[in-house]
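Only one structure is covered here, and it is reproduced in the block below.
With one protein chain withheld, the remaining protein chains of the complex are depicted in position.
Now for subunit A:
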Amino acid sequence: MNNKLYRRLAVTNLKKNASMMLPYLITCVTVISLYYIASNLSADAGLKTVPGGNAIVDFMKFGIRLFAALSVLFLLYANSYIMKRRKKELGLYHILGLEKKHIRKVLSIESAICSFASIACGLIIGIGCHPFVTAGLTKIIGTELPFSGARSGPAAANTIITFCVIFLLIFFFNMRQIRTASAVELLKGGRLGEKEPKANWLLAGLGAGLLLCGYTLSFFVHDPEKDTDIMIGAVVCVMIATYLLFMAVSIVVLKLLRRNENFYYKSKNFTLISGMLYRMKQNAVGLSNICIFSTATLLVMTTTVSLYFGINNMVANQYHHDVSITAEAVEEDKLSELLAFIEKNKKQYSLQTANILQYTGGSFTEDLDEDGESDYFFLMPLESYNKLTSQNIGLAKDEVLVYSGSTNVHSDTLSFAQKKVRVKEYLKQFPVDNDFSGIYGMKWLYMVSQKDGLLADQFGPYGASGLHVEFDLTGEERDKSDFSYAISKKAERSSVEVNSRFEFRDSLMVLYGGLLFLGMLISMILLAKTALSIFYKQISEGFDDKERFNILEKVGMSSKEIRSTIRRQILIVFFSPLLLALIHLCVALPMVSKLLKTTFMDNWVIILNSSAVSAAIFVMIYGAVFLLTERVYRKIVTPSKQ
């Protein structure tokens, strides 16, 4: 009987607070379904059999941990807003004679209902969406995925357990709030007269300085692998600056505006500025969080989209020919065998070979300038060079020809440990252009020397004579890809190494497709949570503002003026973090592009387009949240006519 009462009370409470709870519950459901999808993918046995599929599994494993951590953070945050609003209602129950343990009971029934409903809905949606998600993933990575099955028990169990723990955590948090609050406090619900915020010039100056410092630092990142300290420094500076900007700079600016009497004492600025002063004091931290999360979302979107759409760019930057084959000099017969195979079978794939380049040589590292830094160079025997260029150049034993791809100037004598060689000529061009290092922007020295010259002793007669064959294929893309795979397959068991653009592209598709997929999931979650927190922030402010606008109406502010003040206030609160996030993004773009260059992605247009598209999508969704929030807010704040 008694239990029935509690249940009824809990259900009525939920119904009454529906408009407050719904966004929270929708976010819960979204997060749970995404979590389920990610954990299902990470547990998928079929995915591991795809080449590069392990990377996706790892991404997803990382993803689910991130989701769980973000969920705890944001759901607690949103929940604290709801609790703050409900304190008055709970205080009323308390006064009416419900003991705290009764309230606890009602709350526990409520959260049990909510948790069960959101986990169930989340799982159903997750399971329902799973086929579409795998279809999408297949399309993104361009490889047919042999998924073992749409439903996965362990993933569902994992989801249920994780979110039960998270909801329990939130529940205990609420319990603690009730335990520590007295009845009067509960009734008041945290409405106390607030002091006017003080303008802290020092912090404001520090914030502006740090922002400038962070922005400047980001331009000093040249090599992301070496300059990690600078990069982290820039990020930390900008993050701290963001907090200071919202906490101190905003207040200083508003106070300056207020001091300008001709500006301040205008009907359209008067209430706005004084209202914003208090807004900023209460919400600086929340707005900074929103700004930082928006920036993070935008950066994740930009990088993952750029990487995915930059795959062709990366392939072109790393492979100058469709197929390149490398073999040790001792494996010459294996290489000839493979070349014969290619020659024999290319007709079958209706393909032609073109731009065939055959040479010998090997790559080495040595401190040639004796400046303490290693130089990378490719050593080619004179014989091979003469053949490639159809020349007949002669070299003395201690003479070399050098082609430098970089602008670095080297002296006329180069040293190899104890030995010195003379550079006979710096070549203007070189027939071979390849990247052997896997480091973007690394320029090689190409060196030509006599086979029995001084260097032969150093690197051995065979060391410098690895066999290289490169060629392009002409014909249908599909056939080219198939043929490339056939060649690799043929060479599989020998030590002859075959690299092709097509295999490389496919592996990148899996890698960056998986990353893009994860990026989309993360962006969705971050976006949902950013929207959620800003929605709750604005709504809870609405309840505080209600009183203010009520008074303003009595004193003679028309409802039209009130509406326009509200709109401008929400616009500022909503879009100041977004604006700052967009500025952060723009400033970070050069750094992002340098980061992307480590993966040989150097197409500015793609990066710019990706960031523009990401920003556009983000702004659109954010704008939709703005409109929804404004509507709910206005409903709360506008004094209702009796």
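The criterion applied here is as follows: a contact is a pair of C-beta atoms (placed from the backbone, for glycine too) under 8 Å apart; a residue touches a chain by one contact, two chains touch by 3 or more; residues count from 1.
Basically, contacts and distances are computed from a predicted model.
Chemist: Which name from "Probable membrane transporter protein", "Transcriptional regulator, AraC family", "Acyl-CoA dehydrogenase family protein" or "Putative ABC transport system ATP-binding protein" does UniProt give the chain that's left off?
Modeler: Of the names offered in "Probable membrane transporter protein", "Transcriptional regulator, AraC family", "Acyl-CoA dehydrogenase family protein" or "Putative ABC transport system ATP-binding protein", the one UniProt assigns to the missing chain is "Putative ABC transport system ATP-binding protein".
Chemist: Based on the whole complex, identify which of A:S274, A:N345, A:T474 or A:T638 touches the chain you can't see.
Modeler: Per the contact definition at the top, the residue touching the missing chain is A:S274.
Chemist: Among A:V11, A:M557, A:I583 or A:V613, single out the residue that touches the unshown chain.
Modeler: In the full complex, the listed residue that touches the missing chain is A:M557.
Chemist: Considering the entire assembly, which residues of subunit A contact the chain that has been omitted?
Modeler: 193-196, 261-262, 265-267, 270, 274-275, 277-278, 548, 551-561, 641-642
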